[in-house]
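The complex is shown incomplete by one protein chain, all other protein chains being positioned as in the whole.
First chain written, first letter: the chains are A and B, and each begins at residue 1.
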Amino acid sequence: MVDTAPTTTPAEQRAAKRHPGRAPKGYSMRTLPGFSVIALFTMIVLYAPIMILVIYSFNEGTSLAIWEGFSLRWYRQAAANEAVQDAAIRSLYLAFIASSIGTVAATMAALATTRTRRFPGKTMIYALINQPLMVPEIVTAVALLIVFATIKVWTGHTSMIYLIVAHTAFCIPFAYLPIRARLETMDMSLETAARDLYASPWLTFRKVTLPLMWPGIVAGLMLAFVISLDTVVITEFVKSAGQETLPTYMLGQLRRVVTPEVNAISTVILAAGAILVALFFRLTQRKG
Amino acid sequence: MIDIDNVTKVFGAGDAAFTALSEVSVTIAENEFFTLLGPSGCGKTTLLRLIAGFEPPTAGAIRLGGRDITRLPPNQRPVNTVFQSYALFPHMSVAQNIAFGLEMLGKPKAEVKSTVDDMLRLVRMEAMRDRRTSEISGGQQQRVALARALAPHPEVLLLDEPLSALDLKLRKEMQIELKRLQSETGITFVFVTHDQEEALTMSDRVAVMSAGEILQVGPPRDIYERPAERFVANFIGESNFLNADLAGDSVTLAAGGTFPVRRPDGVRDGKVSVLVRPEHITLGGAGDTLRSTIENVVYSGEATVAHMVLPTGEPIKARLSNAPQGDGALPGAGSQVTIGLAPGAITVLRD
Partner (left out) sequence: MAETGGYLPGALEAEAEKADTRNRWLLSLPAVIIIICFAAGPLLVMVLYSFLTPGDYGNVKWEFSLEGWMNTIVQRDIFDDTLMWADAHISIFWRSFSLSVITTVLTLIFGLPTAWFIATQPPGRRELWLFLVTVPFWSNLLVRTIAIQELIRNEGVINLVLLKLGVIDAPIQMMFTDFAIGFGMTYVYLPLMVLPIYAAVDKLDFRLVEAAHDLYASRWTAFRRVILPLIKPGIIAGSILVFIPSLGAYVTPRVLGGGKNLMFGNLIELQFGAGRNWPLGAALSLMLMTAVMIALIYYVRVTSRDRADG
């Protein structure tokens, strides 16, 4: 035998040239039959309803049935609706205050409960901070209703304060999570080094700990903000008359005929949420 | 300079309690390059952290220049540390890292700047001044950590295994560099390492530690040639331990032969262990009194090691320098040879 038979066909050789380093497609243990199909189907199902909602929020007509052309009619209508304006401003105001206070409290608590020995009460503090996550929202909501209804009757006071404190308590565990995660990746020896280099405890915190944990704090703030914007059950039970937020306003509208106006508001909320989540991902994924 | 007075450190409590240091006392002199040497877990890093003030001692006191500093927080001690992990601030540039301690001390801006410049020059990092600490190599990070700790001109510099993360060549360079920095700055260095060679080449004095205690303190030559205990001898260099009988100022080896020795304090006449370094043994000399059987011969570049057994069954090895172009014609396994000991080769151990 002079010539050995070529082990690869010319076609395979061309393919190999085009995709250097990639093995010809064949048996792979990482793919399970049918899994990819189900996965892609799932991803489509996950986005299709949202997409349809977004698309129809730009429909000129009232009905879903007929596409009558692109229009911002429903956005204009929502923006001109005083009830929507009022609810939107209240939602943002509430989210801003509750997430700010919640994040400050969560930051302090995270500093106290991470990177430490087991100190007396640590488990209790930890359990308390996570408590709002462990109880169904409807249960927290009616418990708050019971307490606040009594207080409202006694004092006659019905300001936003009830919503603010309820949202703040609910925001704390969400703000706490990313801050704690960030702190746990931080090298303790950096703070030790700062102390060694004559920084007082306060200066060590300001010059080293705070700048290093900052991305975690911002992530926590954004998460808390999103949570406050989304919270509907607690708000529904705690609010006094005339204190609609965007979600409770929408929930109320759903009892009547659904107009594309709700779709328009939903789209705005989705867009705002998506932006915040994208930022959140950027902040938490980047290490160091 | 530094007085470690009866210091004990216990971590945890109850059943989980762990004694990291037990009643350690040692005095470190001014301008000294003092090394704490021992295996991991021997308490050397704990002692360093106690001097720095990162942990309070369980008992005992630490004095600096006669002043009790046991209760001082780390930011009030004129002591700086080079951390094993370097602990450079990732959110600051090289220059900002070096300036940190000076700024915390409230030094005027101009002085901070000139000191930072001096330090950068001292560690030859002028070109890197505005780099982020994540953008420079391990060796360079090491230099920055050193410059940062030296910048406030502390009375004592503590170094926690600072060379362990470097490769061999860089480590050798930094050993010389550290020695140079110490003599140029005149600062007392307390250096922690588990590397015996590092300890012997750099230090004025070495303290060998094991299980929370200091076993021996002395200049490198004493530590190597006159180890007080078997642990010290074993930890530093290669050793042969032989059984012997001590009587007055001489010992009689179990395998035969009587040799004059220096008698350590607190050792009584009778059965003792003695140490003979492998390089202090010669083979086939004229006046040799000991016989042994060769078991195998290992060539290792600059030397050849002969593993042998004495008539008493005790193993013994000799390390023989290789002559240039020598054929290294040691007798093969199984052959009988005579052994000679260099004068003063025998050290009586205390244990």
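Definition applied: a residue touches a chain if its C-beta (ideal position, glycine included) is under 8 Å from a C-beta of that chain, and two chains touch if they have at least 3 such contacts.
Here the structure is a predicted model, which is why all the values come from computation and not from measurement.
*Asks:* Touching the absent chain in the whole complex: find that residue among A:Ala79, A:Leu111 or A:Ala181.
*Replies:* In the complete complex, the chain left out is touched by residue A:Leu111.
*Asks:* Can you tell me which of A:Leu72, A:Val147, A:Met188 or A:Leu210 touches the chain that was removed from the display?
*Replies:* Touching the chain that is not displayed is residue A:Val147.
*Asks:* Touching the hidden chain in the complete assembly: which of B:Asp5, B:Glu103 or B:Glu314 does that?
*Replies:* B:Asp5
*Asks:* Which chain B residues would touch the chain omitted from the figure, given the whole complex?
*Replies:* 5-8, 10, 56-61, 68, 70-71
*Asks:* Name, in rising order, the residues on chain A that touch the hidden chain in the full complex.
*Replies:* Here the touching residues of chain A are 29-43, 45-50, 52-53, 56, 63-65, 101-102, 104-106, 108-109, 111-113, 116, 119-122, 125, 128-129, 131-132, 134-140, 142-147, 149-150, 153, 165-166, 168-170, 172, 176, 226, 229-230, 232-233, 237, 247, 250-251, 254, 258, 262-263, 266, 269-270, 273-274, 276-278, 280-281, 285.
By definition in this document, only the chains that are shown with their structure count from here on.
*Asks:* So the centre of each chain is just the mean of its C-alpha atoms; given that, what is the distance between chain A and chain B in Å?
*Replies:* The separation of the two C-alpha centroids amounts to 54 Å.
*Asks:* Enumerate the contact residues on chain A facing chain B in the complex.
*Replies:* For chain A paired with chain B, touching residues are 187, 189-190, 192-200, 203-204, 207-208, 211-212, 288.
*Asks:* Quick one: which bits of chain B touch chain A in the complex? Just the residue numbers, please.
*Replies:* Interface residues on the chain B side: 52-54, 73-76, 79-81, 83, 85, 87-91, 100-101, 104-105, 134, 148-149, 152.
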